[in-house]
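What follows is a short report on a single structure.
Every protein chain but one is kept in place in this view of the complex.
Coming up: subunit A.
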């Protein structure tokens, strides 16, 4: 026997088909329990000239997070949905809000919009917090190496340990077991996100801060690490920043046999070779072929024996649309390049029309 709520749900479904009851409820309460995870923008607080903290009220199904974790945020820029990962810059808050700090990347698509274009009241899409970059709860001695906006997950951890109040930085009991050094690298002083917070934490004696600004101190040399942090061997290192820094740290720590946890946001960059073609992998079919830049993925796939959905074969019927999991394709009609980057574009991939798309570098198709 169905329960009363199940029966009611069936009636609701029958009353709104072909929509789902959720589509109707979304009109009134997009943040309710059971809805797709979304958040309402409460405030956009400027941090520096090109960085801002977004204060978000998440939907009722938000499961919370551990400081240092990141979340994937889906926003519509120029009408197109984009997904990006951002670190949560605080511990769980009493008001239930969450915040992420975003630095506008020059020539970026999403970050400049979040910093300069997003307005309070807007809805954004969310995924639950994720990531292994979290402090061990039992405490210990740590070194944080952060560069540029890589400071954001670290700020999350520090704010949770040492909440900042009007009366100054607090040092609750849970922070007593942690001994923390922060080495922060940035191109120059004013661009440092959370510079004030870091300085305040250092002044309060909560952490030992080593700031390194390229324009003042020259490019940072990893060989100086043991000199700046004499007890490096006793510390666990957490690093977040550009791939170059993380790769160098990995080599450095491996040579010394030291533990290292890193946080990377971007998968390796997708190579775009317009007109050059590339390897095309049909994931589920287990087929991999070399396609040139002038042959449609539909033709190439069919020639390789892949069961491709198709229709008009001229770009009008949308019968051939399949998800591009990773990689880049070029529109044969106008050369427009579509890129799918796991972690940045939609989780299931970016839907593309195979009949008018050719490979522009390596690509993976969900077929």
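Everything that follows uses one rule, which is that a contact is a pair of C-beta atoms (placed from the backbone, for glycine too) under 8 Å apart; a residue touches a chain by one contact, two chains touch by 3 or more; residues count from 1.
The rule we apply is simple: contacts and distances are computed from a predicted model.
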Checklist line | Among "Small RNA 2'-O-methyltransferase", "Acyl-CoA desaturase", "ABC transporter substrate-binding protein" or "FAD-dependent oxidoreductase", UniProt-listed name of the chain not shown | finding: "Acyl-CoA desaturase"
Next item on the list: Would you mind spotting which of A:169, A:201 or A:350 touches the chain that isn't drawn?
Entry: A:350
Checklist line | From A:29, A:76 or A:250, residue that would touch the chain that is not displayed | finding: A:76
Margin query: Considering the complete complex, identify which of A:176, A:199, A:256 or A:312 is in touch with the unshown chain.
Written below: A:312
Item checked: For subunit A, residues in touch with the removed chain -> 11, 14-19, 23-24, 27, 76-82, 311-312, 314-319, 321, 333-334, 336, 345-346, 350-351, 353
